[in-house]
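Removed: one protein chain of the complex. Kept in place: all other protein chains.
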Amino acid sequence: MLLAPTTRVRPARWRALDESHGRSLTLGMSDARRRPVLCSRPLPEAAFPSSPTPLFNSPFLAETGAIAQFAGRFFREGFRPRYEVRELLYQCYVVGYQSLPMVGITGFIMGLVLTLQSRPTMAQFGAEAWIPTMVGLTIIREMGPIITALIFSGKIGSSMGAELGSMRVTEQIDAMEVSGTNPFKYLVVTRVLATTLMLPLLTVLADVIGLYASYVGINTKGVTTLALFTNNILSGLTFADVLPAFFKTFFFGFAVGLIGCYKGYYAEKGTAGVGAAANSAVVVSSLLIFILDLLAVQITGLLGFN
Amino acid sequence: MPPETNLQPTAPPAPTGPAEVVLTLEHLTKSFGDNHVLQDFSLDLHRGENVVVLGKSGSGKSVLVKCIIGLLRPDTGRITVLGQDISTLDHEAMDQLRAKLGFLFQSNALYDSMTVRENLLFPLRRQWLAHRRGEEKDLVQQALEDVGLANTIDKMPAELSGGQRKRIALARTLILRPEIILYDEPTTGLDPITAREITSLIREVQLKYRTAAFIISHDMDSVRGSADRVALLADGRCYAQGTYAELAKHADPRVNDFFK
Partner (left out) sequence: MPSNSTSNQVRLGLFVVVGVGCLLLILYLLGSQQNLFQKSLPVQADFRNVAGLLPGNNVRLGGITVGTVKKISILSDTTVRVEMNLNQEAQPFVRRNAVASIGTDGLVGNTIINITAGPAPAPVVQAGDVLATHEQASLDAMLATLDVSNKNLVGITTGLREVTDKLNDSKAIWQLLSDEQLPADISRSARNAAAASAQLNGAAADVRQLTQGVRRGQGPLGYLLTDEVFAGQLGHAARQLASTSDTLAATLNGLQRQVQAGGGPAQALLTDTTAARQLRQTVGNVAQSTAKLNQSMTALQHNFLLRGYFRRQAKQKARATADSLEQVGRVR
């Protein structure tokens, strides 16, 4: 089970609590921390798997439920004032602008390699003229969004997991709470919003860079003009190709931000906890991206866009 | 279980005479599963008074202080801070109340990604205090001078030593001019000399701003240096309280153990 690294700690901690009656202060603290609700916004205890039934004993389900709850809290708190606009802009800068070089390089190589790799096969069928159309469709519909999202999850998901995790274990999140700042709004809402908003932009840019690389790739072996190349690509594209691919990247970005923040926000005590948070943030968000992609294909198919 | 000792249990320290009670803890209990950390804990804190809560590791001292600041919620019992029962406060009111409370974290909890200046400005800006730019600057400068580290203003927390970080954390607490400061093990992890400096700093702050301080500690040097009153937390309750000298002469072996 991919979710295991963090989730299996939970029962162990409960055992530890039982065994070290009266002395496991830090464990007690981290227990309180596990709860995605701070003291001032209590939720019923029953919302948490404190008395595990066999079904809720499943770490996978418990984790899924906790992530869903975390997402619910994001929507509850995200749309209520006060809005951390400054921090949101800063996070957008970090998440968007600073990821651009990485995403750009990946996009470029993706376009170039896709073109060079497909050329021999297409040449066998005498269909070299179809390379722009094929590469354009591939990049815009699938490769651009998915590759960008995976790179993004590797870069941003891990850094969020590690950053929030270390803030958690060094009590910086508590310090924010004490300073009269809702750390969930200040740290989580801004980050999740930033990833949700920035990943689509990054994907568009990666698409454009990748298509340009494809143009370069075609010109290494043959000759085409930019105008013809553009027309070839556009002739093969419809809104039904572009728009679903664009909209699904919002969900990818949301998933990366949400999982990164969730893993960091509820990181276990200690540096190992930070590492585990960063690691599982990448693993879970990458997996989630693929699951969302599958869902996106199904849904666009159901809506008749395919 | 021995009965609670009654050495001037409710008397404020003599030098200042009876003062206003700023913090009241009544019958607090807090459990984590089967781990009953607090069981019927009661204590008062008066204005301008330093109370040290003494206890073994894992006896629930940190839980106690986090309950006061609202990071944890006690299972039963009442916490009254500056006349307000915190269980009745909503988020906004709690934030306003927190502006009057300072909390010095055991791990300092300085924001790694910010410079010292930004660390100090953060609570100032977050508390919606309508400071002018110049005033902000003065307040930062003042707080840093109070802890004797005015030259570190543009450094990152990672560049500072442990003692410096503790001082900066204290400066960040002081910048809002709190009426009560909660210290969570302020000298833990510091060398004896630095620990002494921090202890005397706690005293200085108390005298300069006439703040009440609720200090969690198990460092007896620090306790002796900073405490007007000492309360011993054992078995989840206020096992004994009194001045340092009184408790040092206490007959109960559980109390006595700390003063050996």
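In this document, chain identifiers A and B correspond to the written order of the chains, with residue numbering beginning at 1 in each.
In this section, a contact is a pair of C-beta atoms (placed from the backbone, for glycine too) under 8 Å apart; a residue touches a chain by one contact, two chains touch by 3 or more.
What you are looking at is a predicted structure, and each value in this text was computed from that prediction instead of being measured.
Participant: Taking the entire complex into account, which one of A:63, A:87 or A:174 touches the absent chain?
Facilitator: In the full complex, the listed residue that touches the missing chain is A:87.
Participant: Of the residues B:26, B:40, B:75 or B:118, which one touches the chain left out of the display?
Facilitator: From the options B:26, B:40, B:75 or B:118, the contact with the absent chain belongs to B:118.
Participant: Of the listed residues A:67, A:162, A:189 or A:205, which contacts the missing chain in the full complex?
Facilitator: A:205
Participant: In terms of residues, what is the contact footprint of the unshown chain on subunit A?
Facilitator: Interface residues of subunit A facing the absent chain: 86-87, 89-90, 92-93, 96-97, 100, 200-202, 204-205, 207-208, 230, 234-235, 237-240, 242, 246.
Following the convention adopted for this analysis, only the chains that are shown with their structure count from here on.
Participant: Based only on mean CA positions, could you tell me how far subunit A sits from subunit B in angstrom?
Facilitator: Centres of subunit A and subunit B (C-alpha means) sit 40 Å apart.
Participant: Using the touch rule from the top, collect the residues of subunit A that touch subunit B in their complex.
Facilitator: 14, 17-18, 20-25, 27-29, 31-32, 38-42, 50, 163, 166-167, 170-172, 174-182
Participant: Mind listing the subunit B positions that touch subunit A in their complex?
Facilitator: 32-37, 57-63, 66, 69-73, 89-91, 94-96, 98-99, 101, 103, 105-113, 122-123, 126-128, 236
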